[in-house]
Structures are given as C-alpha cells and as structure tokens.
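Here is chain A:
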Amino acid sequence: MAIPDALPFINLRWDDLLFIILSVVLVGSGLLVVTLRDIIRCGLAMMVCFAALAGLYALVGAPLVAAAQVLVYIGAISVLVLFAIMLTQTKAAPARLVFQTQALPAAIAAAVLGLLIALTVGATNWNAVAAPIRTGTAILARVLFDQFVLPFEIVSVLLLAAVIGGIFLAKREEDGPA
Partner candidate 1 sequence: MPYDTLIPLIAILPLAGFAFTALFGRRLQARYGRAAASAVPMAMVGIAWVAAMIVAAGALGGSAPFGEHGHGITFWEWIPAGQFSVSTGFFVDALTACLLIVVTTIGLLVHIYSLGYMSHDGGYWRFFAYLNLFMFSMLLLVLADNFLVVFVAWELVGLSSYLLIGFWFPRRSAALASKKAFIVNRVGDVGFILGIMLIWTSLHTLNIQAVLAGLGKIDPSTISWIALLVLCGAVGKSAQFPLHVWLPDAMEGPTPVSALIHAATMVNAGVYLVARTSPIFARAPEIMVVVAALGTFTAILAASIAFTQTDIKRVLAYSTLSQLGYMFAALGVGAWTAAIFHLMAHGFFKGLLFLDSGSVIHAVHDEQDMRKMGGLSKKIPITYWTMLIGSVAISGIPPLAGFFSKDEILGEAFKNGFLWVWAIGFLVAGMTAFYMFRLIGLTFWGESRVDPAVEPEIHESGRAMTIPLILLAIPTIFIGLFLGLPFGASRLQGWLEPVFGPAVALAGRIDQPFALAGIDGGLILASVSIAALGIVLAWRFFGVDLGPLRSKARLSAVSAIVGANGATRFLYRASLNKWWFDDLYDLLFIRIGGRVANSLWWFDRNVVDGAVNGTGRVVGSAGGGLRRIQTGRVQNYALGIALGLIVMAAAYLVIAGSR
Partner candidate 2 sequence: MNIADLPLISLITFVPLVGAVVIAFLPRNQPGAIRVTALVFALVSFGLSLLLLVGFNPTNPNFQYQEVHDWIPVFGIQYKVGIDGLSALLVVLTTTLSWISILASFRPIKERLKEYMISFLILEVGLIGVFVALDLFLFYIFWEVVLVPMYLVIGIWGGSNRIYATIKFVLYTLVGSLLMLVAILATAFSFQGATGSWVGAFDFVTLRGFAATSGFAGNLQVFAFLAFFLAFAIKVPMFPFHTWLPDAHVEAPTAGSVMLAAILLKLGAYGFIRFALPIFPAAARTFGPLIIVLSLIAIIYGAIVALVQPDWKKLIAYSSVTHMGFVTLGIFIFQEQGLQGAILQMINHGLITGGLFLLVGVMYERTHDRTIAKFGGLASRAPVYSAAFGFFVFASVGLPGLSGFVGEFLVLLGSFAYNPWVAAIATSCMILAAGYLLYMFQRIFTGELSDFLRGLGNHLTDISPIEMLTVVPLAALIVVFGLFPGLLLHMVQGTVTTVLTELNGVSAIRVFFWQ
C-alpha cells in the first residue's frame, strides 16, 4: 500500500498534517481549559489537551513518553483534578466570574511572553537535525536505570513525601470542625 509521502493538492506531508491537526487540537483545547466557564469542562478539555500532547510525543518519536503521558496525566492527574473539582464545587461557583479583573493585562502579558519565546526560538540556532530521532524503549530503559538511576530514585522519594504530606493535609479531622 503506497500512501503518497505528501498530501495531494496542498503538498503537505502526512506527518505534517498530523502535526497540524494535533497542534490545533492542543492549542484549542488548551485555550478551552483556561477560558471555559464550567470548571468540569475545563478538566475535560485538559484531558483532550493531554491526549493531543501524547500524540505529538508519538509523532516526534518518543512513544514511551506518549504512553506515560496517557497513563499519568489522563489516567491519574486529570482524574485527581476532577475529584478535587467535585470536592470543592459549591453550586454557586460556576456562576460567578471566571476571570480575574486583571484578565486583560494577563492576556497581554501572556501574549508578549509567547511572542518573546517564539521570536527567540526563531532567532536561535539550536544545532538541530532535520528529522526527529526515534528513541527506542530498550535504550531508554537502559539509560533510565543506569545513567538516570539517581533521579529516578529521588522521584520516588518525592512522590512519597508528597503523598505523606498530602494525606495529612487532605484527610478529614476526626474531631475537627471538618
């Protein structure tokens, strides 16, 4: 089966097309995350956003990270966030103002920041190669448990600390005022 390298008519390569689609989804869902009124929908948009990211990771040749993204973000963090939303929603909350009074300055600042990043990126010679290099899972594993074994262990400590503290903070007091 020979799929042409590039799309007909617009002379767009498949992976480029995929990139564009994923980018649009990413940016679009990202914007939804920060603009939607209903916070639950924000959470859902965030999951979409993370999914698009996972796609991009796969596209650029990091399938393991893509998998991890799906597992950790969509599977864990987003769910966590949704639980938290459930726990902290009062009925009145969504009706109230979503944005700060400083939303406009915030937008401008964010835009300037984005512009700055884009401009610097464009103006910088990164010594990059022309095509993405795939990272094999095997080599990844070897590197992770050899070269990066210390960070790996530490991350586990970090998670342990976070969990211990988190449980303490989040748990309901038996005798306290709830």
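Candidates were picked such that all candidates are chains of the complex that A comes from, given by their letters.
The definition used in the following text is that a residue touches a chain if its C-beta (ideal position, glycine included) is under 8 Å from a C-beta of that chain, and two chains touch if they have at least 3 such contacts; residues count from 1.
Everything numeric here is computed off the predicted structure, so don't read it as measured data.
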item: In-complex contact partner of chain A, selected from candidates 1 or 2; value: 1
item: Touch list for chain A against partner candidate 1, complex; value: 100, 102, 105-106, 109-110, 112-113, 116, 120
